[in-house]
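Everything below concerns the one structure shown next.
Only one protein chain is missing from this complex, and each of the others stays in its spot.
Per-chain numbering from 1; labels A, B and C assigned in written order.
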Amino acid sequence: MELVKKIFAVREFTIFLVLIVLMLFLGITAKGFLSVANIFTIILNVSFIGVMACGMTMVIITGGIDLSVGSILGLSGVVMGLLMHDFGVHPLASVLSGFLVGVLCGLVNGFLITKIKIPPFISTLGMLSIARGLAYVLSGGWPISPFPQSFTIQGQGMVGPIPVPVLYFAGVAIIAYIFLRYTIVGRRIYATGGNLEAAKLVGIKTDRILMLVYIINGLLAAFAGFLMTAWLGVAQANAGQGYELDVIAATVIGGTSLQGGEGTILGTVIGAIIMGVLRNGLILLGVSSFWQQVAIGSVIIIAVAFDQLRGGKES
Amino acid sequence: MELVKKIFAVREFTIFLVLIVLMLFLGITAKGFLSVANIFTIILNVSFIGVMACGMTMVIITGGIDLSVGSILGLSGVVMGLLMHDFGVHPLASVLSGFLVGVLCGLVNGFLITKIKIPPFISTLGMLSIARGLAYVLSGGWPISPFPQSFTIQGQGMVGPIPVPVLYFAGVAIIAYIFLRYTIVGRRIYATGGNLEAAKLVGIKTDRILMLVYIINGLLAAFAGFLMTAWLGVAQANAGQGYELDVIAATVIGGTSLQGGEGTILGTVIGAIIMGVLRNGLILLGVSSFWQQVAIGSVIIIAVAFDQLRGGKES
Amino acid sequence: MKPLLRVIEVTKEFPGVKALSNVSIDFYPGEVHAIVGENGAGKSTLMKIIAGVYKPTSGKIIFDDKECEWKHPSEAIKEGIVTIFQELSVMENLSVAENLFLGSEPKMGSFVKFGKLYTSAKEFLKEFDLRINPNEKLGKFTLGIQQMVEIARATYKESRVIIMDEPTSSLPQKDVAKLFEVIKHLKEKGVTIIFISHRLEEIFEIADKVSILRDGELIETREISNVTIDEVVEMMVGRKIENFYIKKTHKIGNVVLKVEQLSGDVFEDVSFEVREGEILGFSGLIGAGRTEIMETIIGLRKKKSGQIYIDNEETEIKNPLDAMKLGIGMVPEDRKRKGLILIHSVKDNITLPSLDKLKKFVFVNEKSERELTKWAIDTFNIKTPSMNRKVKFLSGGNQQKVVVAKWVALKPKILILDEPTRGIDVGAKTEIYELISDLANQGMAIIMISSDLPEILQISDRIAVMAYGHLTGILSSKEANQEKIMKLATQKEKIYV
Partner (left out) sequence: QTFLLSPKSLNNPYWFAAENGMKDAATALGVQAIFDAPIEADAAEQAQKIQTYIIRGVNGIGISPNDPEAIKFIIKTALDRKIPVITFDSDSPGSGRYVYLGTNNYNAGYSAGELMSSLIDQYKPEKETLNFAILTGGLAAVNLNERIAGFKDAMENYSMKTGKKIVYVADPFPCNDDTAVAIQVLTDVTRRYPNLDGWFASGGWPLFAPVNTVVNALGGMEKAQSLLTVGFDTLPPELELIKANAWKGLVGQRPYDMGYLSVVVLYNMYKIGVDKTLQLLPQVTLEDGSVDYIIDTGVDVVTKDNVDEFFEFANKVYTKK
């Protein structure tokens, strides 16, 4: 009884329940939904969004937001692609350079937010535009390919039945989980988002925390760019366009509050998977693409409403 | 001296200064920028975003956000178009029905936010998806035209050198300005955004205020849908796609704080015009399309940084 | 006479807590009815039920012979029940004038009459002796002023019942006196006042009746004239409290903190020093600048000029982290804004400053974390169902204990306490005094700001008095008394504009 109560009390529980109900429903109604291959396809499909959502969770916990993730994904993919393809740089070095681009973008975001005090929404909106523009400038709008196999295998390879990007996603999620949940810095991230002034007063260098969080987020967006480029086998300037809303949605569905101070990686991962399950399940159900949009919107609302109703009881 | 000081103290002053500097710069460097026709074209081009930004300002002042405006624009345009074109309904009745659609969407947003307590970001994200999906379902993705002239004149007509939508935009802005600045309800919108809990405790019916604000926003999005459909002469399901970020950007550039409690219509209008001036000016300057995005992002950041530097001194 | 407001067998349950059980009280017109009880006894909860914020789990509220089921606070206000809540309900983004008239603005049709709004605001502020510009945003002012504005707002409204939940918690005597005048005036008009305070002297000065709550139950309602302070305390705590805090003398050592000619935005030329094992009290009127001095010392505000010496070494403190590294900790006055992370648990709040001490490699040592929290909950008698409870669900006084606890747990070399006993009940106050005294005995240097004169007199070794941004004198505990302090506190004219 105690255990049951405890499980119910875990913040992620309701949203997990939503996922289970959804999966059961689809498992019964949609042909092929519960096959191993399909489950991994779903996770593969959300792995890009999922990786970014891990970073976004931290950003949102600090009370911020990062709209530039989709653009950073595109830009870093283009940089990796160009280095490998046009300049013959070694894949590993190219990927690392791509990561560096992500880190730099995050650094600029962090700098604008902490030093110039531009609200996160605006600084990252500016970065959205700038990074996307640079991706176009660098690539001239043309797709970049092909790449060496040692690179594409990172996106297209399989380990047993598991696509490689799924493994990367799992790795990122686990590290992020431990980082946020168990380390001192993780705690300080929560404190900074919970009450910036109070955090400052206990000697937390909130500026550094914010910097760090935007840098991690930029890095993870670049990481998603790496995964997506390797998976698709082509780098495109418009990759990841509009993903920011999906990433934020996954995060918020997972229980992270846009007010800051609250949220977990576990919830975010579940949120991302819900989005993937929905997209996949509706296709398997044979729902028309136009109605799919209506259905996705409705389910997102219902999922969070359900979570809210439980949360409401608590207070 | 006193007067000068007072002017400098007005919150919108710096952002206005940014606009002036930008216009002077473009006036000197970009051929044809300062012609009457061009100026009105700019305002015409931002009138759709501008009308929506007036509603968005109120929403953001209450500490909320509305991501569904672009979709509401699209849906209400499609509804107006279908009624006029396929069902031969009188233009006026069609337009009013379109407005009703906007009001309904706003109502649903407000209901989800106040009664089910779903965070605005999620409820309106859901609505973004739902309204857009419905627009596609209703229109089948097909552009709807032609319309009677009595309808299109509302978007394409001119009063002297002034395009009719500019007049509508001015009308909406003035009413919104007076409403927010001078009426009791307007002040309560600020109070609600300043401290929701406290506002409730002093007897303000915050739920009603929030409802009202989302309804107004839905209505204004539908109004923008009307203007855009009349101007283009065609209703399309994908009209207004992605406009939400532009609308929010205009609002925030104009000094409205996403934390809630602060912001003015005057600032928002200036913010919207800055966005329009930028787009138009960069084309006139002959900046390459690839670099334009980079430039727009940078100027947005610089404009707000400039505002911030002044604001920083004050506090 | 018939009671105006009747609370009948009201019970209120929160998950894990029964805040009120079967409470019945009658309130008559024109009486000042005090409610007392320990922190977490259920006072605020009862008030919120009367004001329509919470619905009772069972029981009813009868007002003017009608049973009321408020769905929204506005309904209670419409009936004439106005409340000053313990957690201030002011809008920092609106001007002082708008705050004063919030909900009852002078209007013409649906428009606000701004001219009238500001002129009446000015008169009103004068009446309350608040020398502030009504056009300024209220957020710019300190807690004391915000509290005065909130009081002013409540008394302005046409009302039949005014509930005051700890209105005096951060007010110094002068303003309390002002408030009492207003209360007397209201009483003459037949308004019922429900008054909550942890300063029992105030109760005996102003109240006609007192109701005592303990653990959510009503112990008794008594005429104030036939009850004594000791009896009230006994009923509150459920046992006799023998040993009220008795001042101990500490061994006073070297100077640890020395401030010389420090100037900031609202204070000028302030010099003082504190020694190991010493408790330096700071007294003064609202807005005297005490908070700002301390915030300047710990690097939260920029200083204009002056020097700060720690252990006789001149130091530059640029931010609170520098201060912490030098061994200075500060319990802030405004717990909601600066002291607590309301949406985090009791545990996370208490251990936050001490995380560096609790680490195992880069990880938090959760075991020592729990031990520390347990120590704090026991020491400060924090009433919470579990250490994982979010702070926002605690009663005001218990929240205050959490703020004090989190800093004491860190054991800094110099501890600055800004109104640390704000809203804390008598019993717990005594314990906190003991604790502070013990800390001093262990060699900690303590600066304590308080607007509560008896408290300051009781605990301090020396008392610094501020008036309008100037340090007007430092008295030793032997020579200090209320008159002398008041005199120093009103000495200078204001220096701020």
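Everything below uses one rule, namely that a contact is a pair of C-beta atoms (placed from the backbone, for glycine too) under 8 Å apart; a residue touches a chain by one contact, two chains touch by 3 or more.
Bear in mind that the values here come from a model prediction, so they are computed numbers and not experimental data.
Participant: So there's a chain missing from this view; which of the remaining chains does it actually touch?
Facilitator: Counting the whole assembly, the omitted chain is in touch with A, B.
Participant: Of the residues in chain A, which ones touch the absent chain?
Facilitator: Output for chain A: 31-32, 35, 37-38, 41, 45, 48, 136, 139, 141-143, 145-146, 156, 228, 231-234, 236-242, 279-280, 283-284, 286, 288-290, 293.
Participant: Could you list which residues of chain B touch the chain missing from the display?
Facilitator: The missing chain touches chain B at positions 31-32, 37-38, 41, 45, 48, 136, 140-143, 145-147, 152, 156, 228, 231-234, 236-242, 279-280, 283-284, 286, 288-290.
Here is the rule we go by: only the chains that are shown with their structure count from here on.
Participant: If every chain is a node and every touching pair an edge, decide which shape results: line, ring, star, complete or other.
Facilitator: Contact pattern: complete, every chain touching every other.
Participant: By mean C-alpha position, what chain is farthest away from chain B?
Facilitator: With centres defined by C-alpha atoms, farthest from chain B sits C.
Participant: Find the geometric centre of each of chain B and chain C from their Cα atoms only, then give the gap between the two centres in Å, rounded to an integer.
Facilitator: 44
Participant: For chain A and chain B, what's the span in angstrom between their mean Cα positions?
Facilitator: 29
Participant: Could you list the positions in chain A whose residues touch two or more of the other chains?
Facilitator: Each of 257 in chain A touches at least two other chains.
Participant: When you check chain C against every other chain, which residues touch at least two of them?
Facilitator: none
Participant: Which residues of chain B touch chain C in the complex?
Facilitator: For this pair, the touching residues of chain B are 182-185, 187, 190-191, 193-195, 197-205, 261-262.
Participant: Can you tell me which positions in chain C touch chain B when the two form their complex?
Facilitator: Against chain B, chain C makes touches at 51, 53, 72-74, 76-78, 83, 85, 88-94, 98, 102-103, 105, 107, 110-112, 114, 153.
Participant: Using the touch definition up top, name the residues of chain A that touch chain B in the complex.
Facilitator: Listed in rising order, the residues of chain A that touch chain B are 67, 112, 116-119, 121-123, 125-130, 132-134, 136-137, 140-141, 242, 245, 248-249, 252-253, 257-258, 288-298, 300-301, 304-305, 308-309, 312.
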